[in-house]
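Starting off with a structure, shown below.
One protein chain omitted, others in place.
Labels run A and B following the written order; every chain starts at residue 1.
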Amino acid sequence: MDHTAIVSVLFASPLLGFLINGIRRNHHSANVAGAIGSLAVFISFVCSILLWIDLQGMAPDARRIHVVYGSWMAIESLKIDFGFWIDQLSSLMILIITGVGFLIHLFSVGYMSHDKGVAKYFSYLNFFIFNMLVLVLGDSLVTLFVGWEGVGLASYLLIGFWFTDGEKAAAGMKAFIVNRIGDAAFLIGMFIFFVSFGTLNIQELNSMAPTIMESTWFGIVTLGTLFLFGGATGKSAQIPLYIWLPDAMAGPTPVSALIHAATMVTAGVYMIVRLNPLFIAAPNTMMVIAVIGALTVVLAASIGIAQNDIKKVLAYSTVSQLGYMFLACGVGAFTTAFFHLMTHAFFKALMFLGSGSVIHGMEGEQDIRKMGGLKKYLPWTHLTFMMGWLAIIGTPGFSGFFSKDEILWMSFHSPRGHWALWVLGVIGATMTAFYMTRLMCLTFWGKSRVAKTLHPHESPATMLIPLFVLAALSVVGGYVGIPHIISEILPGHPANILEHWFQPIIKTVPGLVAGDPAMEWGLMGASVALALISTILAYQLYVKNPSAIERFTQKINPIYQLVSKKYLVDELYFGFIVNPIVRLSENLWAYIDVRFIDKCTYWAGDLMKGSGSFVRSLQNGNLQTYAMYIGIGLVVALSLVMMR
Amino acid sequence: MILSTLIFLPVLFAIVIALWPQKSTIRPIALGFSIAHFIFGLTLFREFDPNIADLQLVEKYMWMERFGIQYFLGIDGISFWLIQLTVFLAPLILLASWKSIDKNIRGFHICFFILQTAMLGTFLAFDAILFYVFWELSLIPMYFMIGIWGGARRIYATLKFFIFTMAGSLLMLVAIIYMMFLTQQAFGTMSSSLLDFYKLSIPFIGHEFFSMQTLLFFAFALAFAVKVPLFPLHTWLPDAHVEAPTPGSVVLAGVMLKMGTYCYLRWVLPLFPEATEYWAWIFIMLGVIGIIYGALVAMVQPDIKKLVAYSSVSHMGYIIVGIFVFNHLSLQGSLYQMLNHGISTGALFILIGMLYERTHSREIKHYGGLASALPIYTIFFFIVTFSSIAVPLTNGFVGEFLILLGTYKAIPMAAIFSVTGVVLGAAYMLWMCKRVFFGEKGPLVADAHHPLVDLNAREIVILVPFVIMIFIMGLFPNVFLKWSEASVDYLIKNKANYELTIKGAK
Partner (left out) sequence: MINADFIVDVGISHYLILSAILFSLGMIGVLLRKNAIVMLMSIELMLNAVNLSFITFSKYNSHIDGQIMVFFVMTIAAAEAAVGLALIVSIFKRYKEVNIRFFEHLKG
């Protein structure tokens, strides 16, 4: 089969799924709708595999498939095609999207079986997959932007899926608008590149990236990449635009797994990796990215410690893990960033689905204070969730360990790195270990606090199978990118497959030299040890000795309150940005429009009216007055004539 | 004769309707007429040659010999799509008025068709006096439309509308007459042909406001600015929209506002190139202010229709910025955005009209939870909303993207400020949607005595063409842009001394 056909099927199948389920949106059968939706994604998955196999067969530095369906916009020098670019990076990305996406679709069949809008749900999910594919495969920034906005739209629709609840609808709206702020920055980034480079084609841009590093802040590449990164902070929930992601948990849980953990939110990371030559050329931008990433890691992780909603904990965890990816990008470890993107997609999707299974089993309860001891009711969920937990806290041998540790090492070692970034990263890792263990303890272990009326039950097989697959991936997913230092001590010295695969398209930052193995081992040991300590601490506090933690939070109550209220960032944004804008708008309307512009026009009208009524008073209807005017006029006219 | 037929066919329709004996069949007859008119308009696709920038299908007859006033019609790439837009909207508007206009149906349709004539004439006239006649003629039917079939404060609104636009266009009349005298000085005989105006070289002194070209420039620009409407001359628009009946709003937003922006391209830019360049900053600034201001004020409107009216101010701001930035991308973008705005905002007004017919309220706070009561309506409303906030693959994106890209190329700061409109646009539309469609059912929606009925076949038939156009224009912009390409290119390349040649004439 030729590539165009495969790519066409790849796109057409979720699009068809969207349309079919959209048309039968009033049907309530979860099985039919789910079958259509899942099948559509499965076909895409198969296509992705086919494409990936085709790429395998090509020479390493010629691995690319370019499919162009025709021109979209062609004006003057602006030429944008419906063109799609499949190479090492995007082929892997679509594998993750369609693969994980398929599993989540499968899971949704069970999860959404009681919902009346199930057909609509699957149609939105397929719509999302379609747009995500456009985002990933688009060969120009504009096509990428199409998918970029499209996934935002899908996310809007899915977060507000249960729109009869005003708060959920508001969460969707918030997500879209906050994303739009990022999108506006992204647009400006595109403009900058178009005006200076004359193209928006990603490959052309990458090939035009200057080889000399830009040291100023106002250079073209620096500004352009900064604005693009601004777009990424919106989509990938980084400081300062991360606030929408926790609220986005209002959507159905599988949506949170797919969109707000595994795929869409990683779009920003993907975009940066995609454009890595440009970002490398802008050290200042990279520094900003690294700093924002590291700060986000710590900020989100610290908020995660004090959350009581199972999905909110995972949401902040997602923000924090995305921070790691940006940290990796910022220090020039693009392969590692993608590696973490991938492992994170596995274990975070797993944990979200696991939490979905818990919520399903608890009949909608999301508060972990009302859980506990669920291990015996939900054994399979517990087991798979534990795999995710082990992966995210960085247990050696699990996928998260390899990727996270590589990031930490690079943040220390890379010429663009700094020891402070490493410190922030390790603090984040320690906190991650703490809050994830806390989540495990409060949900699955310890004493049961489940309400007597509730009878938690294990989920059906369609929901468990995706969990098993993802759990397996979370465990072994890391072996595609074993760091060199570990591979050296392993038998057979397995190569870093991922790095090798990406070799031709991902540049490394200049000045990167091989590190000191002793140092690397030392840092790795330090971070693992700290994570272990905090895991044990959390276990002690939440399972063995629950009263201690209560006393502790009592003691530091103001701080605890501040953290559990998310540092009041939402309130700050509302108080200092949103509300003033609304007030300003009201005042603009009341004062400028109504009281000023309209008043001015009334004044003009009144002036006319006034002069009119003066002239009117001259015409008093009295014949003799008129005659008088004639007489006076005559006299005046005559005297003028005579005086000349 | 194609253009004359196109312009005066509606007059014929109006006469037939005036004399039509049965009142009950007026609606279908009028609808049939408008469809016939639309189909006739399609012949332009065959007759018009998009590859040349010349003035085409010209009709030229002397009208008043003494003053050189001619009956002079022509079409080029700039006006081509606006003509199509005008005839495209007509059947949909008439279909949308099926239920909402219930008094004096005959009068309404006569007004409507005369309005069509006036608008088409404005787009096609190439003689200043003829143009002025059509320009002013368009006011009268609209005045009656709002004044007779409008809402509670219709008299206030219609007077405001009339006086604002009239005040602007009087200045233009003075300028036209003055320019006719200039032609007499230059060529010996007086002429009001636009092509002769183009040949004039009007002295321009940059720093002096009271120089000839600057004054003439402002006389024209102000008249058009009122129509667009450019901030701060926009206050007639929200009132006119709120009080106008649905068809009136659609014509107003869909076509009449474009008369202003179109005339900038046809009259102001080519006639006064130096003054345009010198004073462009004012218009770009006002355009940018309009984008942001319109969006902000739209956000806090309690009335859905007023919200959309203010959003028009914002959208028209983009077009103005695009025109005055004056490069290829931005001009094409502006032309495209004119069509987009006609389609999206037109559809929004029709949708709001449909809602109003059901509940007789446009207060946002009376709604809520409409999505579960009117699912099909909601789907349409959201598609149009996404088009209005420029989600990619809908028409709105192409226009805004081109304008912003072109603007960034010329004046980065203007583009950066304008981009905030993208965010604010999403904010006001989605906030409104959230309050109207989502959440708890509001008092109007939950009213058990008057359950809301979802769209009927007629209403779906009205909306489907809009939705189709939204996606076609979003997916295949090249198809549309190619018809205006040659003319825009020519305008850009010859901006210093723009002269149009008539196709076929040597």
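In this section, contacts are C-beta pairs under 8 Å (C-beta built on N, C-alpha and C of every residue); 3 or more make two chains touch, one makes a residue touch a chain.
The structure displayed is predicted, hence computed values, not measured ones.
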Of the chains on display, those the missing one touches are A
Could you tell me which of A:T211, A:S547 or A:N620 touches the chain that is not displayed?
A:N620
Residues of chain A touching the missing chain are 615-624, 627-628, 631
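Rule of thumb we're sticking to: only the chains that are shown with their structure count from here on.
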For chain A versus chain B, what separation do you get between their C-alpha means, in angstrom?
38
Taking the complex as given, what residues does chain B use to touch chain A?
160, 163-164, 232, 234-235, 238, 293, 296-297, 299-301, 328-329, 332, 368-369, 371-372, 375, 386, 391-393, 397-398, 401-402, 404-405, 408-409, 412, 415-416, 419-420, 422-423, 426-427, 430-431, 433-434, 437-440, 475-478, 481, 485
Interfacial residue positions of chain A with respect to chain B in the complex:
25, 71-76, 78, 142, 145-146, 149-150, 153, 156, 160, 163-166, 169-170, 172-173, 176-177, 180-181, 183-184, 187-188, 190-192, 194-195, 581-582, 584-586, 588-589, 592-593, 597-598, 601, 605
